[in-house]
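Note that this complex is displayed minus one protein chain, with the remaining chains in position.
Letters are used for the chains, namely A and B, taken in the order the chains are written, and counting of residues starts over at 1 for each.
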Amino acid sequence: MTDIPAPRHIPDRLDKPLSSAIFSWEALLVVVAVAIFVVNSFASPYFLDPYSLSDLTFNFTEKGLIAFAMALLIISGEIDLSVAAIIALASTLMGMAVQAGADTPVLVLIGILVGLGCGAFNGLLVTRLGLPSIVVTIGTMSLFRGIAFIILGDQAYKGYPESFAFFGQGYVWWVVSFELVLFLIAAVVYWFLLHRTSFGRRIFAIGNNPVAAQFSGVRVGRIKFVLFCLTGLMSGIASVLITSRLGSTRPSIAQGYELEVITMVVLGGVSILGGAGSIVGVVLAALIMGLVTFGLGLLNVPGIVMSIFIGLLLIIVIALPIVWRRLRGGR
Amino acid sequence: MRVDPLAQTACPLQEEEAAPRLALAGIAKSFPGVRALHDVSLSLYPGQVTALIGENGAGKSTLVKIMTGIYQPDTGTISIDGQVVTLPSAHAAFGHGVTAIHQETVLFDDLTVAENIFLGHAPRTRLGLIDWRTMRKDAREVLDTMHAGHIDADARLKDLGIANKHLVAVARAMSIDARIVIMDEPTAALSMKEIEELFLLIEFLKEEGKAILFISHKFDEIYRIADRYTVFRDGEMVGKGLIKDAGQSQIVRMMVGRSVDHIFPQRKAEIGAPVLTVSGLSHPTEFRDIGFELNKGEILGFYGLVGAGRSEVMQAISGITRISGGTITLEGKAIAPKSAADSIDAGIVYVPEERGKQGVVIGLPIFQNVSLPSLKRTSKSGLLRLAEEFSLARSYTERLDLRASSLSQDVGTLSGGNQQKIVIAKWLATAPKVIILDEPTKGIDIGSKAAVHGFMAELVAQGLSVIMVSSELPEILGMSDRVIVMREGLVAAVYENKDLDAETLVRTAAGIAA
Partner (left out) sequence: MKAFLKYREIWLLAAIVVLIGLISTRFPAFADPGNLRQVFNDTSILMILALGQTVVILTRSIDLSMASNLCFTGMVVAMLNAAHPAIPIPLLIVIALAVGLVLGAINGLLVWRLNIPSIVVTLGTLTIYRGATFVLSGGAWVNADKMSPDFIGFQRAALLGIPVLSWIAILVIALFFVLMTRTALGRSIYAIGVNPTASVYAGIDVGRTKFIVFCISGMVGGLAGYLWISRYVIASVEVANGYELNIIAACVIGGISIAGGIGSVGGAVLGALFLGIISNALPVINISPFWQMAISGSAIILAVVLNARGERQQGRIILRKAEAA
């Protein structure tokens, strides 16, 4: 111990014990998902039907799309509470365009661009002016939805073209909906972006230590700006899907989605303090939330009661590992 | 675990003339995978200063946390005035009169001086409400007894300088009638003049009969102020005694377990043509008209008091702080970095002073820390290539003799000295032309210090140019080819390091005429 050892080889990584894989967050989520699936299939005879399983997916695809971008944003240490308001504003502007006679491609473009624009607005406020994102997006949340209310009041836009219905109601093949395909593609893209690119690595660095990341040549502001734009973009896409599925726009559309999206992200194991998380976890969390909602729906449990389960799930899944660690450490 | 011949000769346990105020015996503390303290003991005597000496990672901070009730020891006893006590919380330690003045002054910037002094034990009115008037009056009294009446009790703490913050911390210790005062590297961020003031204060505390624990890396300070010493190494107590009986080299040997020569590495670097030229560099509030040249193969020292604007200049050169005027020329080309990314691309890297805040990304593994500034090279069109990252990380961490169990280990689990090696490795891995080291050996142990100095000599021998910001005179004099002294945001003087003496530098830095 007193001698200076000669420079020695430091291994890349140590073999991880199997237990660390078994007790990983994702594994826990898989167990929860399977458990809910099994319970559901016993509880309702209709559950295992391919068509009802297909319906199930609509419960999480739209929110899940936003959750991927939100996961990246939260890992970087920021948050966006305005996503549901962006949906409302984008949907309202699409509705206006319909009144002006716009056709499907234009509508989709409007939805996406409005989302992107709102995201960029959030991003500018946060990165250029250095404001806390939680407050900024509480503000823009009121602002965006407020504009939708100014435009629409207590009215609703209807009369979307028939071809527009495909995005939220159409099927690509058999029971596989367009929304589900989009969700799966987005999952792969975001998984790749977060876990396999230098962009993703920089997001983790920013989330763990923004100052050190900046000193290390990471363009912190630019990356956060891009993440806000991405979150806005995904909200815009979600707006197209929801508007298409519902076939109408009210200013109260997608009310409360922001909290569900954030619940999904946190349930997926993303640290709300930033710096840690995985896309696989978010996909599993989306699935779990869809399963719970749908399963309880089949049992005729009203939506408001389902939300209790989602809330309990959120707290229990996060508390469980902490309690577990404490019990084991206590021995 | 290991018998140390030095330890035995160093502590011929004499009969103590007074009973200790505080005595720790047989203290052990482990964390998952780390044994921080093993069977250590420590005694503090009223009216005396005991210096706690040891390299980084020797267990000093853990011991302080045990004494202040933040951590609980696994085994061992703590006694105060002969009574065995337990300190289950900071509040309990507080109640026993133990108070700590910490490395990073742990006070409250947005609260007033009076509140900082009396937080947790504010005077109350008959209704149990805080009595602000009495609190202000008492605060003024405490400050006056300490000859610190110049501090306004109603000022917000953030408006005070670091030395005055220390005074407030001491005033707080006085106000709770602390009997045991722990000073954890209190001089780390102080200028010479402020250190003198602190020493007067310590003398005052001694006269008041406080038992003082003084933790410092600086031997001149220890010999100046301490009555006794206790040496830790690798979590064990390896020696203790009276300062007057111990020689400096003896204590150093106890600390490191071997003798270390203080000789700085010999360098034979060819000093070439100018690489970096800075002229007229200005900032609205922090520095003005900074100009200098840095030559190939040169180590240029920047000396000055803390707060002279040296770090600010360096951060401007590396694109982190915006400038209001001036030019930066690297190898004949004018550059205007707008971010650290720009300056890294250009070939200038800044290794920051604050390791934890600005240097390492705790939460990411070692190899990802090292590759972070070099991601452009280790990835291909944005896609990560892990093999490249590992080989980059390995080559630099092994050159710096990093001690780690694997490259996938979280940097947060490493000791301070090893984290500093990661910090240097990560910026060096970008293959820069100019490397700016800001206080490269601040707060690291003697062994790591020597490694860093040797490495700097290696770098310039390879043709790199180094700027070294340092507040340690031996380091400045031992390593630099030329020295620039800054004072209050301006360049005060430039010296060739030939027959340069410490006194000249100190006088220039402090603005005292010769």
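The working rule: a residue touches a chain if its C-beta (ideal position, glycine included) is under 8 Å from a C-beta of that chain, and two chains touch if they have at least 3 such contacts.
All values derive from a computational prediction rather than experimental measurement.
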Give the labels of the shown chains that the missing chain contacts, considering the complete complex. A, B
If the hidden chain were put back, which of A:L53, A:L113 or A:L259 would touch it? A:L259
Sort through B:I243, B:L490 or B:V506 and give me the one touching the missing partner chain. B:L490
May I ask you to list the residues on subunit B that touch the chain which is not drawn? 68, 70, 89-91, 93-94, 100, 102, 106-111, 115, 119-120, 122, 124, 128-130, 132, 158, 283-288, 307-309, 312, 487-490
Note that subunit A touches the absent chain at residues 81, 125, 129-132, 134-136, 138-147, 149-150, 152-154, 251, 255-256, 259, 262-263, 266, 272-273, 302, 304-308, 310-312, 314-315, 318-319, 322-323
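Note that in this section only the chains that are shown with their structure count from here on.
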Would you tell me which residues of subunit B are touching subunit A in their complex? 2, 234, 257-258, 320, 339-341, 343-345, 350, 352, 357-364, 367-368, 372-373, 375-376, 378-379, 382-384, 390, 394, 397-399, 401-402, 404-408, 426-427, 430
Subunit B-touching residues of subunit A, taken from the complex the two chains share: 1-2, 4, 7-14, 196-202, 204-205, 207-209, 211-219, 275-276
